[in-house]
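Quick one: the structure is below, questions incoming.
What you see is the complex with one protein chain gone and the rest in place.
A, B, C and D label the chains in the order they appear, each numbered from 1.
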Amino acid sequence: GGGGDTATQASQSAAPASSAPAAKGDGTLTLGTLLPQTGSLAFLGPPEFAGVDLALKEINEAGGVLGKPVAKFDTDSGDTTTNIASQSVDKLLAQKADAIIGAASSSVSESVIDKITGAGVVHFSPANTSDKFTTIEDKGLYFRTSPPDKLQGRVLGDLIIADGNDTVGIMAMQDSYGTGLADQVQKTVTDGGGEVVERVDYDPKAADFSADVAKLKAKNPKGIVLIGFEETAKVVQELVKQGMPADKHKWYMVDGNTSNTNYVKMPKGTLTGVKGTIPGAAAPEEFQKKLTTVDPDLEDFSYAPESYDAANLIALAAEAAKSDAGVDIATKLEEVSKGGTKCKSFKECVDLLKAGTDIDYDGVSGPVEFDAAGDPAVATIGIYQYGDDNKYATKALEYRTGNIAG
Amino acid sequence: MRRAVIAFTAFLGGLIFLLAGPAHAGPADCQGLRGTLKLQGQPVNGAKLAVTTEGGQPVETVTTNAEGTWDVQVDKPGKYKVTLDPASLPQNAEVRGGNNIRTPTVYEGNCSTVLYALQPKGAANQQQGGGETSTFWAQAAQLTFEGLNLGLIIALAALGLSLIYGTTGLTNFAHGELVTLGAILAYAFNIGFGLHLIPAAVIAVIVAGVLGYLQDRLFWGQLRRRGTGTIAMMIISIGVALFLRYVFLIFFGGQTEAYAQYTAQPGVEFGPISAAPKNFVAMGIELAVLIIVGIALLRTRTGKAARAVADNPALAASSGINVDRVIRIIWTFGGAIAALAGVMLGLSQNLKYTMGQDVLLLIFAGVTLGGLGTAFGALVGSLVVGLFIQVSTLWVPPELKSVGALAVLIIVLLVRPQGILGRRERIG
Amino acid sequence: MSADEAPVQSKAAVTDRSAHLEGAEDAVLRCDELIAGYLPGVNILNGSDLYVKDGELIGIIGPNGAGKSTLLKAMFGLVTIRSGTVVLKGENITNMKAHSLVARGVGYVPQTNNVFPSLTIEENLEMGAFQVPGKFKERFEFVAELFPALKERRKQRAGSLSGGERQMVAMARALMTEPSVLLLDEPSAGLSPKLQDLVFIQAQQINKAGVTVIMVEQNARRCLQICHRGYVLDQGRNAYTGTGRQLADDPKVIELYLGTLAKA
Amino acid sequence: MHDAETTVAATDRKAAALAAFKDLARDPGVPKPDPILVADNVVRRFGGLTAVEVNHVEVQRGSITALIGPNGAGKTTFFNQLTGFDTADSGTWTFNGRPINGVPAHKVARAGMVRTFQLTKALSRLTVMENMRLGAQQQKGENFWRALIPGVWRGQEEEITERAEELLVRFKLDAKRDDFAGSLSGGQRKLLEMARALMVRPELVMLDEPMAGVNPALTQSLLGHVKDLREQGMTVLFVEHDMDMVRDISDWVIVMAQGAVIAEGPPSTIMSDERVIDAYLGAHHDAPLSESELEAQLHEAEAALEAEIHETDGTTGGTSAPEPETAEEKQK
Partner (left out) sequence: MDWITILSTTIKAAVGVETVLYAIGAIGLNVHFGYTGLLNFGQAAFMGVAGYGLAVTVTVMGLPFWVGIFVGLAAAVVLAILLGIPTLKLRADYLAIVTIAAAEIVRLIFRSVQFKSVFGGSDGQRGFSDGFYALNPFPEGEYGFNLGPVPLLFGHRTMWVLTVGWVLIALFSFVVYLLMKSPWGRVLKAIREDEDAVRSLGKSVFSYKMQALVLGGVIGCFGGFIYGLGYASVQPDVFGTETTFYMYTMLILGGAARVLGPVLGSMIFWVLLVLFYNVMTEAVAAGYITFLDTNQVGAMRWILVGLGLILLLIYRPQGILGDKREIAIDARR
């Protein structure tokens, strides 16, 4: 790495000694995004890109990082059926990205984490919730703004119990997100005195879900938990068709499918009373407005705040480290996220930093306090409820903040 | 029996609603355990609960209040044990399942809820005790229906594929995209132009037919004229599939969509089967189209000419058949039928730019199982595939449901290598 | 074994095209200096001429691979003609599509792959009458009488037929349309002697009825016996022409193409 | 003319074969002194159709035996059963005394009984030479591991190539040596099919209409070759509709009709057998038509035609049908 700043920290650098002199600390903070433009998560690409773009816009308006505007390269993460992510990472590394924001899917992140961290670059996901990343070998370079599924699972499970569902059926998408979250919900429900009478892990790519729903129907559970992405709309149709509508059973959804666009075409009242949990604190409305200035076509906002926070945190850490090298950023990320004067925007925080104050960045997605593993230590989960129009009110019924650990 | 179950479910629904209101109105900074005891919607007052640590250290013993709620605050997060004293319950009440001990975990700064579901004494577990066999047969009936529903859609798509394969020898890997195309076209007319789904679907099918015609006219036909081999064509079709699929992604987006009408149509009960009325209408249309086209292929002159072209284009031309014209007709119909399949698929499930690709393997399985190139084979094969996928979930986990259908494909071909309705070629 | 060696470099080949040009003047169908082939850069026909007058029966013989079938296919629009012309009744039909030639009254029986295997016999014949569906019944009765075996088996798929039975179907298929010009590529191959006779008689009869017939045959002697004129094709060129009898008696033709076996 | 020396040499084997057949009865299924192939009760049905129903038949070793019969008599199907390409409904047959019913096709071929196909099976995208080489048996290089070491099989390959080249010259395919077999003409395919079968060096070669579509001059020279095969001790069983050929080379003729063997005998007698003429040869069984016969035939045809023309007069428009007389005149 070049520059005197990095030299002083070389001792704690975990990155391999680089034979390319210009590779690190070139003075410009370069962000790469590795987010889904194609593949099964393509629908989450726009809000995530928008989040990053908005943050970057604000950062550069506030004078950039280390006195230079932040550079950014967008790439596609595809999904696990293609090798696109790996190609994209190669490209980003070649473009001397200092930090990579992505991927959305835990599986994709897993497939490239070695490559990214091996190059001494920060791997920062705004959406990975798989528990695996807490313990993964990451050279201290992996971070995320999204809370591991432990918390959401706990909150959701407790909600289900509190609602008096002693028999519960779970329909979970079969991937690390779905099964991980479902495991957590199942555990909480069982501990709390409920019984999970049926758990169906389904393949989101399946041609249809009638058989899966039929299995659920056979057990006739009081509460039905739907864990998945957009394909939940198909599951909902199937539930209604097979005679298990939301007014006879209690439905619960999660961040991956609590959507304001997915179900609007369904007959009025289809989702009345359905509850869903989404990570993230209150009042994102003004933030959503700002997002639409970046991308006017946005309809869903999932993980936009997390992406926004990710970009801000990286920028702040770079400022704090006075270096744009990935390994240096990584050492400061935990610091800027907690313990110090609270601040809420890049401008506010960077001014404090410049004044030599220790800062604690509180993001749109929550307080964002990193633990040693690079996970947020504290997070907020909102509980939302659908109305007659098949949309949920942006104001949650309740927000529950909790430690992830414990 | 059935009536009882429904009544009970309705009752439970009411119960849930009653419970839902006040349950989580607790203070934000709460660290401990709480719960509400209710019997048939009425709060249970005076029930005794003992909370101890995991090790058995007593923490607190509480009694439910008039609302039936109880609440225990603890100092340390961790696992706790809650015991409900059954004797303290009203005479006529018992804990469902009989287990009166819960072992919840308290997390820092959060309250965990503990649930005891109460039921009148002797009301033996209605939930699960409803007679396993009747559930099994009801489930089997429902799944059979689903199998037919899916099978017919596959059959329709398979028919389009089979027509084109049968006439031109093209293994069209882009057929899934033709299915998607139909669904998306109907969507465009339905949502974009605000037409009702029925006219939108009709127009979509017609437009898809025209596009099928143009596709052959401007593309596949030109390739044939250049003498492109069938293998090259097959690979080209993979290119076409990629091309179309991602064009759809750009124009349609990566999300799932639904038509403006008939989405999430509530189900109606028919004996053990619960289905939406649209399913029956769709199945009727599918069956009608399948049979009409199948018979047309066997009986009409153009149908026979199509089979003749399939066998030997040069000889067909020598017999005075305008080969290009026949192929174009087939493409027109094939495209239209695929589009209809797409609309039906979109109606039964939802729309997505990969919807066709997702069922392509099933389509191929159906066509192959029935015997390549035979119209009724496609129907029979697809029904078998559809039924197997759904009914096999009685025994295998649904995520593996395709495994059953694919395994059946392999087994059937073992016994009949030429497919169910296919014929063996003679040697020599 | 002298005959086995070296293909014929015919000196007596029709070098003067004048005979052809003269004869071709009032021909129904004429081909001039056809050059055609399958693979790029390889010509199979190297400028062959052929004409046939109204009501004539023409035989084409020649060694294997001479290009006889190719010549028929080229005339019928199944092989691309690279240069030269084919004229039917004054109309230039070079490289015209086969089905439009059928509409113009040309019929063709290919040498190989001459049935639709997955169609039944009846359907095969129906395809033969594709452009005149109204006549199917009547013509079907006619061919059924010629080849009774076909009528019995009308519902059998052609793909399961024996070689000879297929040949019957092929011939019958071409007879369904009542063409005015009929191109036959080895119609007697694989048929029993009895049926071979029938085919030759039938060819003559059809011809008598006014149909112009061009027949490629390896049953060469028989072919030359019944044809009005014959062509000997070798390496894509006309090697000899003449009346059937002239050719059949020409010692050179006998040695190189006919052999002495059948003369017995 | 050309095969003067072979004729001389041929005489002894031919004589031997003829001698063997000399005192045989002319009954279907008659036992032969030294049969190489014996088939019993071979039955094959397709739905309601009984394609083959052969009670008993024997093929004499070292002879050239013709199998004739009307189209659809079951000759090819019978071949298919014997060579393991189809499964018979019942029946047993032995080759060299070894039962081979139910034995898969490739094993039958390896045992020395090789057949050709009536509808040729050229290996299209292999060259003619590769087609030929494939026929050779016990190639070292056909074993996976040995194939990896060219030295092991090179020598044998050259020997095979040499043999193939000789055959190709005989079959007039040498010029096509390096062309794809798929580009051969119909007749050339027949030739290749037969040449390739001979590469196997079989004990018994079963040819299904080898000469249909082959130029007569070439046929004639190939007959010499077939006779050579007999001299080399090979047994030939062939199906053919060309009676000139049958008469010329076969020592013995077996006649099939409707699946069953209906007659057997030397060519000369069989051709005059009433049943054979009825079922198979028709009126003009022998020799080409003489002038007078031709005339008679023509008149017959004309009469029929006349009747027809009167019937369909006016319906056949378009081309001006020439007067029948004109055509006839031209013929004379």
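Just so we're on the same page, contacts are C-beta pairs under 8 Å (C-beta built on N, C-alpha and C of every residue); 3 or more make two chains touch, one makes a residue touch a chain.
Note that this is a predicted model, so its numbers are computed, not measured.
Peer 1: Among D:Q60, D:T83 or D:Q188, choose the residue that contacts the chain missing from this document, as touch is defined above.
Peer 2: D:T83
Peer 1: Which of A:D26, A:E58 or A:D90 sits in contact with the chain that's absent?
Peer 2: A:D90
Peer 1: Pick from D:T50, D:N96, D:Q137 or D:Q258: which residue touches the chain that isn't shown?
Peer 2: Here the residue in touch with the unshown chain is D:Q137.
Peer 1: From the list B:A66, B:A87, B:L218 or B:L414, which touches the chain that is not on show?
Peer 2: Residue touching the chain left out of view: B:L414.
Peer 1: Please identify, in ascending order, the residues of subunit B that touch the omitted chain?
Peer 2: For subunit B, the residues touching the absent chain are 169, 171, 173, 223, 226-232, 235-236, 238-247, 249-250, 312, 361, 364-365, 367-368, 372, 397, 399-400, 402-403, 406-407, 409-410, 413-414, 417-419, 427-428.
Peer 1: So that we can see where the missing chain sits, which residues of subunit A does it touch?
Peer 2: Answer for subunit A: residues 16-20, 37-38, 42, 45-46, 49, 73-76, 78-84, 86-87, 90-91, 94-95, 106-107, 110-112, 114-115, 118-119, 130, 132, 137, 174-176, 179, 201, 203 touch the chain left out.
Peer 1: For subunit D, enumerate the residues touching the unshown chain of the complex.
Peer 2: 83, 85, 104-107, 109-110, 114-117, 121-126, 130-131, 133-135, 137, 139-144, 147-148, 150, 153, 157, 180, 182-183, 196-197, 199-200
Keep in mind that, in the parts below, only the chains that are shown with their structure count from here on.
Peer 1: Would you kindly tell me how far, in whole Å, the mean C-alpha position of subunit D lies from that of subunit C?
Peer 2: 24
Peer 1: Taking each chain's centre as its mean C-alpha position, how far apart are subunit A and subunit C in Å?
Peer 2: Roughly 76 Å separates the two chain centres.
Peer 1: Which residues of subunit B are in contact with two or more other chains?
Peer 2: If we look for residues of subunit B contacting two or more partner chains, we find none.
Peer 1: At least two partner chains per residue is the criterion; list those residues in subunit C.
Peer 2: Within subunit C, residues 160 contact more than one other chain.
Peer 1: Could you please specify the touching residues of subunit C with respect to subunit D in the complex?
Peer 2: 1-4, 7, 28, 38-39, 54-55, 61-70, 105, 111-112, 149, 160-165, 167-168, 178, 180, 186, 189-198, 201, 204-205, 207-212, 218-222, 225-226, 228, 255-264
Peer 1: Tell me, which parts of subunit B touch subunit A in their complex?
Peer 2: By the definition above, subunit B touches subunit A via 5, 9-10, 12-13, 15-16, 19-20, 23-24, 35-36, 38, 77, 96-97, 102-105, 107-117, 127-128, 135-136, 138-139, 142-143, 146, 149-150, 246, 249, 253-260, 263-267, 269, 274-276, 279, 348-350, 352, 354, 358-359, 362, 389-390, 393, 397-399, 401-402.
Peer 1: For the complex, give me every residue of subunit D touching subunit C.
Peer 2: These residues of subunit D touch subunit C: 1-3, 46, 69-73, 75-77, 118-119, 169-170, 172, 175-176, 183-188, 190-191, 209, 212-221, 223-224, 241-245, 247-248, 280-285, 287-289, 294, 297-298, 301-302, 304-305, 308-309, 316, 318-322, 324, 326-327, 330-331.
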